[in-house]
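First up is the structure itself, then whatever we jot down about it.
With one protein chain held back, the other chains of the complex are shown just where they sit.
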Amino acid sequence: MLELYDGALDVPALLKRWYEEEAQSNYGAYIPFVGTVRDENGIDGLSFDIYEPILIRWFDDWQASASEREAKLKMAHSRGDVLTHESSYIAAVFSPKRRVALEMIDAFVEDFKASAPIWKYDLIDGKRVYADDRSTAISGSGILAGGAQ
Amino acid sequence: MLELYDGALDVPALLKRWYEEEAQSNYGAYIPFVGTVRDENGIDGLSFDIYEPILIRWFDDWQASASEREAKLKMAHSRGDVLTHESSYIAAVFSPKRRVALEMIDAFVEDFKASAPIWKYDLIDGKRVYADDRSTAISGSGILAGGAQ
Amino acid sequence: MVRIEFLGPIQKPAIEMEAASLAEVAKTLQQDPELKPWLDNSAVAVNDTLVSGLETPLKDGDKVSLLPPVCGG
Partner (left out) sequence: MVRIEFLGPIQKPAIEMEAASLAEVAKTLQQDPELKPWLDNSAVAVNDTLVSGLETPLKDGDKVSLLPPVCGG
């Protein structure tokens, strides 16, 4: 399940709903990862663009591979502006086994950072400034540039 | 912060309170691990004994090492009976950085399983049966047995 | 005609062009100096599937998307 919201996430409500949705599913481990906007570099917050068609495919591929390990993933992300100390991202894994859950939340969050088609901007003095210094080129980038690749 | 409760944990309430307690602490990552009693082997639930003095020392040592990495740990555990599909354990890490949080929740939960002075019993037909097949001898066990160690 | 979309921070309106392959799209886009840095670090999707080479053939109505470096979370 992938959920996108305009603005900050209601973290307690999401964590509660997801827990209750799977309360009878016989999972032994539930690990949410909650990402919150830090107050740093003088920003007022962050802002996000999302390209949904590819995000959905990326997520569905992950869900299929979780499913092979009897696990399930849920994810929520913000679109647009999220102020400091608000949360923009929750990823969660449910699994019968704790090792699977611990390994999967790590691999999922890291691949999310490297591959999910979401762009981040600092909010500074009411302007959106692309966070190029914190962004990662998706694997296989540069094919249109020509020359040695 | 270490919290012990008689019976099952109120997971949504704990996750919400912990999130709100640290909402202004400028942590970028919050990762709770929630352990829920699985319906398996025909048990009605699990039951737990805790030896608090050593659990508190173990937890305080972990908190000190988390603190060196600018992180913070919280934990809740049940005493006594917890029925299937109820939750008995939550561990959570807060950290400015996601890598620290992802590595620490894994190391903390694994060391908890290996070292925390908590004993688990299956609840079967109203009786407590020690879960010896799933239990781990604490590192350094056996010194009183004599002979080769 | 194929449609070229520039995602996220590239901030350029979509364009349409005649092209039978990604190699032809590349040749056209390389002529825009503004796009040069983005071509270096963007991934490419055809009809919302990421591709890893220029050999992909294109047909009328296809959508090519440029995905610059990402940072969700």
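By written order: A, B and C. Residues from 1 in each chain.
Going forward, a contact is a pair of C-beta atoms (placed from the backbone, for glycine too) under 8 Å apart; a residue touches a chain by one contact, two chains touch by 3 or more.
Keep in mind that this is a model prediction, so the values were computed, not measured.
Q: The complex has one chain that is not drawn here; which of the drawn chains does it touch?
A: B
Q: Of B:Y30, B:W62 or B:Y89, which sits in contact with the chain we cannot see?
A: Selected residue, touching the omitted chain: B:Y89.
Q: Tell me, which residues in chain B touch the chain that this view leaves out?
A: 35, 48-51, 53-54, 57, 77, 88-89, 109, 112-121, 130-132, 134-146
To be clear about the criterion, only the chains that are shown with their structure count from here on.
Q: Taking all protein C-alpha atoms shown, work out their mean, then name the chain whose own C-alpha mean is nearest to it.
A: A
Q: With chain centres defined as C-alpha means, what is the inter-centre distance between chain B and chain C in Å?
A: 49
Q: Could you please state the distance in Å, as a whole number, between where the Cα atoms of chain A are centred and where those of chain B are centred?
A: Distance between chain centres: 26 Å.
Q: Out of chain A, which residues touch more than one other chain, so two or more?
A: Those would be 35, 109, 113.
Q: Hunt down the residues of chain C that sit against at least two other chains at once, touch-wise.
A: Those would be 73.
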